[in-house]
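Structure provided below as structure tokens; questions to follow.
A single protein chain has been omitted; all remaining protein chains appear in their positions.
When the chains are written out, they are named A, B and C in that same order, and each has its own residue count from 1.
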Amino acid sequence: MIKAGIVGGTGYTGVELLRILTLHPEVEVAAVTSRADAGTRVDKVYPSLRGYCDVVFTRPEIENLRDCDVVFFATPNGIAMTMAEALLALGIKVIDLSADFRLQDSAEWEHWYGVEHACPELIGEAVYALPEVNRAAIRAARLIACPGCYPTAVQLGFLPLLEHGLVDVGNLIADCKSGVSGAGRKAELSSLMSEAGESFKAYGVAGHRHLPEIRQGLRRATTEGVGLTFVPHLTPMIRGIHATLYARLTKSVDLQSLYETRYQDEKFVDVLPAGSHADTRNVRGSNRCQIAVHQPQGGDVVVILSVIDNLVKGASGQAVQAMNLTMGLDEFIGLELVPLYP
Amino acid sequence: MIKAGIVGGTGYTGVELLRILTLHPEVEVAAVTSRADAGTRVDKVYPSLRGYCDVVFTRPEIENLRDCDVVFFATPNGIAMTMAEALLALGIKVIDLSADFRLQDSAEWEHWYGVEHACPELIGEAVYALPEVNRAAIRAARLIACPGCYPTAVQLGFLPLLEHGLVDVGNLIADCKSGVSGAGRKAELSSLMSEAGESFKAYGVAGHRHLPEIRQGLRRATTEGVGLTFVPHLTPMIRGIHATLYARLTKSVDLQSLYETRYQDEKFVDVLPAGSHADTRNVRGSNRCQIAVHQPQGGDVVVILSVIDNLVKGASGQAVQAMNLTMGLDEFIGLELVPLYP
Amino acid sequence: MIKAGIVGGTGYTGVELLRILTLHPEVEVAAVTSRADAGTRVDKVYPSLRGYCDVVFTRPEIENLRDCDVVFFATPNGIAMTMAEALLALGIKVIDLSADFRLQDSAEWEHWYGVEHACPELIGEAVYALPEVNRAAIRAARLIACPGCYPTAVQLGFLPLLEHGLVDVGNLIADCKSGVSGAGRKAELSSLMSEAGESFKAYGVAGHRHLPEIRQGLRRATTEGVGLTFVPHLTPMIRGIHATLYARLTKSVDLQSLYETRYQDEKFVDVLPAGSHADTRNVRGSNRCQIAVHQPQGGDVVVILSVIDNLVKGASGQAVQAMNLTMGLDEFIGLELVPLYP
Partner (left out) sequence: MIKAGIVGGTGYTGVELLRILTLHPEVEVAAVTSRADAGTRVDKVYPSLRGYCDVVFTRPEIENLRDCDVVFFATPNGIAMTMAEALLALGIKVIDLSADFRLQDSAEWEHWYGVEHACPELIGEAVYALPEVNRAAIRAARLIACPGCYPTAVQLGFLPLLEHGLVDVGNLIADCKSGVSGAGRKAELSSLMSEAGESFKAYGVAGHRHLPEIRQGLRRATTEGVGLTFVPHLTPMIRGIHATLYARLTKSVDLQSLYETRYQDEKFVDVLPAGSHADTRNVRGSNRCQIAVHQPQGGDVVVILSVIDNLVKGASGQAVQAMNLTMGLDEFIGLELVPLYP
């Protein structure tokens, strides 16, 4: 059994990791840390885990993670970069769900995250874990940077177009909508049900931290200059991201078969039949991305609909997928999660 | 007192007309028709109106509307065009909330609505009632076509840019999100809370009936060829539309002051301070459109956020605004509706 | 014009007072205080009020309220009792929406609220403002204690039974459900949409502060000993309270006509036709309580369904109703609020 540790087990990505790992046949959750809840049983904070998890929260210290084979960081940004080196030195693999190691350019990272990077020397080694793009690198990685939720939905939706040079990459638009769990388990006014419920709004239009991450991912698939407008919105539901992507075609091809071919071997990317609309409820609780391809009125604008569960394929599920790869397991084990509908 | 009649009083736009008109100081609701509920008191079907409306539903026949000064059609498409002529002949003004008289090109109307138009001879006379664009014509009109909900939010958002020739009108994108009340009070599986709740999806990407209406409205503001991609989405809330509009700037101007100037005399269009995000909850229940203007990272893409309550400024409120104009009343009377927050 | 002040204008009852008072024909909002937002325009914090309120938040000091005729406290418990005396000394009427003056027994107040009462000498003078019970006293009051949200729904539902001695008052049960706005505008984990949405739970079963308040109100209507079990629940919606009340009949009467007679002159209490179910959406945004009376299978258990909007009849609307009374205005002025449906 693989011994897994979770740093920051009280947030939504942390408890989602626990939901998945407690049933993972090859994994034993050996440690879950929480500065605030150290000493408390995990299932006291999360009654949904009663009967599935008898672990007690410990403090987030290397000492408490020493016996792990792999450690997940389900923490706010800025924590993983201070602990990764010590864990790697102990031969422990590190899978970071935060943004610390996502950007390869530390200067850009510091510009967007507003602090100095505590561990720039490891940035180069970190592998950006979007398996549909760089599976081989993930298998060989010690330090894994899990993609953000928006970047996962947007890249999986745009990549086939860029990989085949079919669109004007200087004019890409990603209009994205996220459920409120994306804001995390933080006591903030804007996340109150009275504020976020029964209402819809955009946020971070001036510039969101996922913009440089998406741009970096798209650049890897094209030689042209990427111009991307990314507008995130908050939609009154708990789980789910719906990315509506717009691009102008420069060549005429059968987009439906292009997408089906691109993802035919990808179990977690499901290209819907022509004419379909993707619905976040159909991926709720699962590690799947569903994609629908449209070319309205046969014009030269392509519209891609890409949906994921922000906490699963957008975070914890994809992190376990990366763990399976880097630990030499079947990529899909523990991730047979049928969506919860309705 | 103006005697108003409502044809189709059992739908959401009908009951919203009643919510507004029952408190309108210059209007008396003289008749409300419903084929299904004829003979039943309105407040028996809508207990929310108890104490405010003692009218009894009658059958949708000219005879029952004879005493009205103005008649609203809050009906499905296809009804108003069969009754408008007879009402006008009686000197009764007609305000249609459905789509029957919105498109000036009857061939295009028949293409999108799939039936022959029953009254093409009146199309030319019908006035498209977006007061912020053609107030004078509305004042003089006998037959008024109220804009659709999406077209209201999209046109108010795009028009200043087109009126000043600031953007590439061949590449406009309108990514719109609507609450479920936009689907009307119809027993359909897709509108069940178990289906529409906690989920987000696009629909009608191949082509939605509001596309030609928006295009027609935008064409009036420009001499260039309009190219518009319109993607509507369903968001899990009851009221509200959020339009996120994208265009490429061809000139550099102070967009914030451009919008503030364009709407400075428009009481129902509120341009938010620079840097704001528009939130549908802040217009819930009111006849107001709130607009926020953004130019992400100072690039050449302009992003306009335009929000309305689909049942008020997007339907019944705007219809009453048109009535005020055509009946020679103060445009704002009866529409002093402070948004319901939270 | 009556000059009104609001202490604590940033909470939900505060902004709801503003929604109502900005359209009140006899009232001018002269001051709104907020320690945190002093110096900021109210409509900057609440864009829903743009165009309706140009007041700037001031600090909560007597000096800033000196010109008011009446001051509302929309504050957490513990504030009004420290400022009421000084305001009364200035001849300013005080209407407290918090719990400071609701309980006539200061010892019980201190037991349930856990602090010493700062102004016990005024408790005796304070009038509990449930107009349907003590209208005359409210008219004559200087210091008004507005009922809590649950107590309003429960008392209006139970009182007719107790006033006529029809039930076993030693065995009353009030199973109440509230929308999340009842928790106020406070950044708390339990009020996050991800926590409170799509879920239902009871809270405070061991003892809720509204229990002694309800008990005190019921005791005034009976000579027997009141035994009440009160269980509040949180339901995933923003506004509304639904009280389901159970009592055992000791006499046989026509309950429907009893309730209709009791409330026939009460404009804000609406007894629904026999066989109806009360639905919170039908009072949303209005100052009305709707009540349905049931006697399942003709047995000896009476079930009363009583619904209100917790922020209107359960708080700010009822406070304005009390203000109208104590300032000698028409009780209903400014409260003609048609429910927002859907």
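Simple rule for what comes next: a residue touches a chain if its C-beta (ideal position, glycine included) is under 8 Å from a C-beta of that chain, and two chains touch if they have at least 3 such contacts.
The model shown is predicted, which means the values in this text are computed figures rather than measured ones.
Only one of A:33, A:155, A:290 or A:306 touches the chain withheld from this view, namely A:290.
Only one residue in the set C:86, C:137, C:303 or C:329 touches the chain that does not appear here, and it is C:303.
Interface note: of A:110, A:270 or A:300, the residue touching the hidden chain in the full complex is A:270.
Although one chain is not drawn, the whole complex shows that of A:51, A:225 or A:328 it is A:51 that touches it. Residue A:238 is the one among A:238, A:255 or A:322 that touches the chain not shown. Residues of subunit B that touch the chain left out of view are 12, 180-181, 183, 185, 187-189, 191-198, 236-238. Where subunit C meets the missing chain, the touching residues are 171, 173, 175, 177, 179, 194-195, 197-203, 205-207, 227, 229-231, 233, 235-240, 242, 244, 246, 248, 275, 277-281, 284, 292, 294, 296-297, 299, 301, 303, 305, 307, 342. Remark: the residues of subunit A touching the chain excluded from display are 12, 15, 19, 22-23, 44, 46-52, 181, 185, 198, 238-239, 267, 270, 272-273, 276, 279, 281-286, 288, 290, 336, 338-342.
The working rule: only the chains that are shown with their structure count from here on.
Each chain gets a centre from its C-alpha atoms; the one nearest the centre of all protein C-alpha atoms is B. No other two chains have as many C-beta pairs in contact as A-B. Here the spacing of subunit A and subunit C, counted between their Cα centres, is 45 Å. Distance between chain centres (mean CA atoms), subunit B to subunit C: 36 Å.
Residue positions 12, 181, 185, 198, 238 of subunit C are each in touch with at least two other chains.
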